[in-house]
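Here we show just some of the chains, and they stay where they sit in the whole.
Chain naming follows the written order as A and B, and within any one chain the residues start at number 1.
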Amino acid sequence: MNITLNGEKKEVPDNLTVIGLLESLNIQHPRVAVELNLEIVKKDGYATTTIQEGDSLEVVSFMAGGAAGIA
Amino acid sequence: MTDDKLIIAEIEFKSRLWVGTGKYKDFAETKRAIEASGTDVVTVSVRRVNIIDKSKENLLDYIDPKKYKILPNTAGCFTAKDAIRTAMLAAEAGITKLVKLEVIGDEKTLFPDNEATLEAAKVLVKEGLIVLPYVSDDPIMARKLVEIGCPAVMPLAAPIGSGLGIRNPYNLRIIMETVKVPIIVDAGVGTASDVAFAMELGCDAVLLNTAIAGAKDPIAMAEAMKYGVLGGRLAYKAGRIPKKLYATASSPIEGMIGS
C-alpha cells in the first residue's frame, strides 16, 4: 500500500504496524516519536497500531539545532 | 559557591551556561565544544528522521543524555500549531518534559512572535510540559507567561546570531523586578564579557549557540564562555563596588546598567 512518510510517498506492505515500519527502516525505538495522521502514537501503541493505505506518518528525533531560531 | 544552585521545576542545573548544537563543523567538534563549555544543558531541535541515508550519525551518540540534560527546542516553527506539535513529539520521544518553546515571527530577524508563543505555552503547560519560552525582552509578556505556568522565561539579549550582546539591560532589570522566576538570557550574545555582564545583571543563566559555533576557534570560545559565566555570577554574588565619577566622589553613580 502507499503511505506518506516524512513527507515522501512510500510503498509498504499491507497490515504493517508502526513497530513493523520502524524495524523495517531499522530505526531504534528510543528517542524517536511518531505522528500518524497528525495524532501522536504513544510508544506502547506501536505494536497495536496498524497503518492504513494513504496514511501520513511523521517519524522524528533529536538533531543538531541550536539556540533560538537556529533550525 | 557550591550552594548557588539553579533550580527550575525541581530540576537542578549545575551549569548556568546552556548551549546549542547547531552550526558546528561536525558532531566531533560539537562534542568538544560542549565539553569545553562545562555545560550540563544542551538544546537540540526536533526533526524528521532521515529515512534514506540510514548511515547518518545521530547527535545523541555524541551527546550522552545520561550526562547532559537534553533541552528540545521548537526552532524553525512559525506558528503556535507547529510549535505545539513539535513540542509534543519531543516530549513523546521520552527523554524529557522540558521544552524550549520558540515561535518565530520573522524569518529575517528571527524575532519571536510573543502572542503565538503565549498561546502555545498555554496548551503545552496544560499538557504537562515544562515550558521555557523564548520571548522578546517585554516585562508584560514575561508576566503573562509566568502566570500561565512557565517556570522560567528566556528573553533575548539581541537578535539571534547578531552577537550584539545585552542591548537593553534596563528591560532585563524590569523583567527581574516583575517576575520571580529564573531569567535565562537566550540569543544575541557575542563574547565572554557579554555573558559575564548578563550574570552581573542578575540573570540566572545564558543560552547561546552562534557565539561559540561561529567563532574562529569554537573550542576556545566555549571555554571562554564558561569562564565568563563563572566570573559574572561570582561577581554578582560578591557585591561589586559602586560606580563613582572618581573614588573620592561623595555619591555613587547609580546608573550601573548600560552606563
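In this section, a residue touches a chain if its C-beta (ideal position, glycine included) is under 8 Å from a C-beta of that chain, and two chains touch if they have at least 3 such contacts.
None of the values given here were measured: they were computed from a predicted structure.
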item: Whole-complex copy numbers (one chain of each kind is displayed here); value: A x4, B x4
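We adopt the following convention: only the chains that are shown with their structure count from here on.
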item: Whole-Å gap separating subunit A and subunit B, where each centre is the average of the chain's CA atoms; value: 30
item: Subunit B-touching residues of subunit A, taken from the complex the two chains share; value: 5-8, 10, 25-27, 30-35, 38, 40, 42-43, 58-71
item: Residue numbers on subunit B that touch subunit A, as the complex places them; value: 19-24, 27, 30, 43-49, 51, 54, 58-60, 65, 70, 72-73, 75-76, 85-86, 88-90, 92-95, 100, 102, 104, 110, 112, 134, 154, 156, 160-161, 186-187, 207-210, 213
